[in-house]
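Some chains omitted; the rest stay in position.
To keep things simple, chains are lettered A and B as they appear, and every chain counts its residues starting from 1.
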Amino acid sequence: MEDVFKTLSKPLPEFEIKPKKTALLLIDMQRLVDSQPLLEEAVKAGLDKKEAKEALREYDQRVKKAVKNAQKILQACRKKGYDVAHIKMEAQSADPRYTAKINRKSDFIMPPDTERGRFFDEVKPIKGELVFAKTDGGAFTGTNIDFVLRNMDIESIILTGFLTDQCVLATALHAADIGYDVLLVEDACTGTTKGNHEAVIKIAKDTFLKTKTTPELLKAL
Amino acid sequence: MEDVFKTLSKPLPEFEIKPKKTALLLIDMQRLVDSQPLLEEAVKAGLDKKEAKEALREYDQRVKKAVKNAQKILQACRKKGYDVAHIKMEAQSADPRYTAKINRKSDFIMPPDTERGRFFDEVKPIKGELVFAKTDGGAFTGTNIDFVLRNMDIESIILTGFLTDQCVLATALHAADIGYDVLLVEDACTGTTKGNHEAVIKIAKDTFLKTKTTPELLKAL
């Protein structure tokens, strides 16, 4: 009984997912989370290349796996008529003032139309799908996605993307708080570290969201 | 180099705190997080009393310590003229429909004027201080606190209270995303478990908020 709260509290109930009521959200599935540019940055920052490469290998595998799983989910959602929303990091211009303070403070500026900003090919939007650009962490603070989903009568969201302990977490907490049922696909997202990813799952699961694996979700769609 | 992101990214810069620009937020410092009612619930739920008591002892110490530290901070903030905002869990009535869905789903209803809803004596509001009632996790989704702070030209917040991995986390992420500088006082809050508290600190620190201990903060006020 390490966690008295979990033991005592009624776990969040399961909820039904279905087209027109549930939307798939893909968070920041852009090349900026790719290990290659991170490695280049690391080397530029003076880190030992071999060591950095080693450290990024495990991360890279996690990202690739999440993209692959998100791709399967995306294809299934398209087939079954779920609404799809792609969220991306992108400012309206390179002027730092047009980026949210939280990221401006860390010099994390994403101007339009850069290579780093490109969606991963496996999960890029097609015509008719929603795309939202943000410059902060959470999609619900930084874009008008709530306005759009709400007017569509969307009641629940399937969450995938990057990074579990940053933008995904902020998006999930906010969505849950304003009334959406949130389903986090735990192997279609990953964190800055494996430990942080797992910590978020542990904190969030049954408390403010439900989780499924990709195979479980594919069966439920 | 376990965490390449932390290694590579520029840590969030320090920021100045000062009266009229910085507000102290006390999150859910109410008797509902006290170990005594939790123990009663545990026994009612059929758990072994002795075992539950044991499990809650460590939790209880963390809560008491956080309250004590928050009390010191509150007293100092009052003395120096900082704005103070008390956030509490409280619905406008016992009707479950008046509680946010996220908590209604788990039967977590807090009607007005209950013993469980009382603020801890050490940190209860005095006349002229702001009080916000919410029925969800995050203070910025569930109350009009952003409207109020923004109109006061508040730019940064000092965060204390309960629970680090739930309402404090949701409040911190949201505040940071909409532009507030956030300072989490790591020993004036605590989590459902020690592990979850520490995991949140690890994830949040220098990424979307800064942290200080109570003694460090008292010096900086």
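One rule holds for everything that comes next: a contact is a pair of C-beta atoms (placed from the backbone, for glycine too) under 8 Å apart; a residue touches a chain by one contact, two chains touch by 3 or more.
Just so it is clear, the model here is predicted, and its values are computed rather than measured.
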| item | value |
| --- | --- |
| Copy number across the full structure, from 2 displayed chains | 4 |
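Definition applied: only the chains that are shown with their structure count from here on.
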| item | value |
| --- | --- |
| When chain A is superposed on chain B by its C-alpha atoms, the rotation angle in degrees, nearest 5 | 180 |
| Distance between chain centroids, defined by C-alpha means - chain A, chain B (Å) | 25 |
| Chain A residues touching chain B - in the complex, by the definition given at the top | 1-13, 38, 41-42, 45, 47, 51-52, 55-56, 59, 100-102, 105-108, 136-138, 141-142, 163, 165-166, 169-170, 173-174, 176-179, 192-193, 195-196, 199-200, 202-203, 207-208 |
